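One protein chain omitted, others in place.
Coming up: chain A.
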Amino acid sequence: MPISSFSSEELSYEKVSLEETSGEVLLKERVIDYALNKSNIPLISQLGRSQHGFVNNLTRRKAWSSLLESQLQLSSSKTCEVADSKTINNNDYNDDSDDDNDNVVHEDENQVQLDVKRSFVSVRDVHVRDLLRQVLERVIISVLRKYPQLRYYQGFHDVVSVFVLVYLGDEILASGTDENLILKYDEEISLKKSVEIFTLLYLRDFMMDSLEFPIDQLNIILKIIKKKDIKFYNKLSLGQIEPFFAISSILTIFSHELSPIMDNTYNETLFGIFDLIISTQSMNVPLLIYSNILLGVKDQLLENFEMDIIHFDNKVDLVHAIIQKVILQSIDNDRMWKETMINTRKMNYDKSLISLNKSMLNKYSVLITTASGDAYYNHCYTEKEVMEILRKEIQLNEKRNIEKAQLKMKKSTNSPELGLINKTSMTLAVSLLIGAFAVIISLQRDNSYSTLFKNTGDSLNNIYEYYTVKLVNRSTYVWKQPLESILTYLKSNTTS
């Protein structure tokens, strides 16, 4: 339930917009135009939160640009005033930035090409599809080259496809067979800018060197379900499994499951999800939607669970298979989506649902910082602030990866020598630790250190901190093989 002082306004609007008439939608379109003209960010975001979102792609792209640019100031100007949509001009924004990065190939471009070739599959017209793919590839590559520290993931291309359709879909679809279509340069610039901001503020967790942080996000889905319906949670054994079944929906914000365009018709449901996310500045939305979908098809899930339990080797397989099956059955069901979105809008104000789970996340997660949904109206970040958050989050992710590698090693190695160490005193552990640092320091001296730790000057400190903390806690496995794991880590860094 709404908790802010704006709650009554919010509710009354919701009531009005529930009556679904085309007149209503037309009226809303005019109000959005008005809000855009006045650059009234609070009003724009209010409109995006309610049913029908930004109504159509013409108003939508303007609204997304206004909102996103009010959330992150990318230009050189350091101030963070609310952006005036009329005065925003793209001269300020350096597309062909003088950064040398633009011409340096990003390490993931190969994967981008593989995925672009498999994008917009529901567009039949080959010419139109090719145009869409070309734009898609240009946008992804430009963002990756500008921020080489971001890693591309399969599914990022699905998210960017949604932006491509919102900003250039009308124009490209209308072009039909016009071979010589030249896209409006300005629109493509706005498109790139919006994707860039959305990536930095909303998708950052997904673009680390591993899937650790996205998996943290998935676990929140389980927590929400547990809180909402503990019986269902228990019956489906959700406490015993990892929620990997949700990975593609969350990484792609449902754009993998819900094709954004089908037979030249846009998927308004999908665009509405993005409207809600952007106007609440909240990546809680996809997690809430996923939870609500599962809660909405609860009966079918439980029925299938009982029916199929004898057919599967284990619960991970069983739960994955039935969720995939049931969600696929209802993915095109408009009523299911309508109900899900209404419930999600309501839940999005229920801070207890989300804040309850903050401890499960890294402290630089988008869910805690740049897309937390905490500011009732958008919070604006400067480029500098976001770059700093990104840097720290990447560091934290590296730390997590080391931790993970260690756990794995603990499981696999149980050699007798290490067993001996297990029984020896703390002093041996400390001397091993010192040995490890000697290795690192000598590497640092002969300059290979910098190549080992790409962009984090203080990785050494991190490792040091990490080990001392663990040592103090006397966690047995850590001091069992610090040297070995550090060496493995270094080796994997040099060979890759």
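Please note the rule applied: a residue touches a chain if its C-beta (ideal position, glycine included) is under 8 Å from a C-beta of that chain, and two chains touch if they have at least 3 such contacts; residues count from 1.
The rule is simple: contacts and distances are computed from a predicted model.
Asker: Which protein name, taken from UniProt, belongs to the chain you can't see among "EKC/KEOPS complex subunit BUD32", "SUMO-activating enzyme subunit", "Casein kinase II subunit beta" or "Ras-related protein SEC4"?
Answerer: "Ras-related protein SEC4"
Asker: Who touches the missing chain here, A:Val31, A:Leu173, A:Leu295 or A:Ala321?
Answerer: A:Ala321
Asker: Looking at A:Leu26, A:Leu114, A:Ala174 or A:Met262, which residue reaches the missing chain?
Answerer: A:Leu114
Asker: If the hidden chain were put back, which of A:Ser210, A:Gln240 or A:Asn264 would touch it?
Answerer: Checking the options A:Ser210, A:Gln240 or A:Asn264, the one contacting the hidden chain is A:Ser210.
Asker: Contact with the hidden chain only, please: which chain A residues?
Answerer: 111, 114-115, 117-119, 121, 151, 153-155, 157-158, 209-212, 215, 242, 244-245, 247-248, 251-252, 256, 307-308, 310-314, 316-317, 320-321, 324-325, 412
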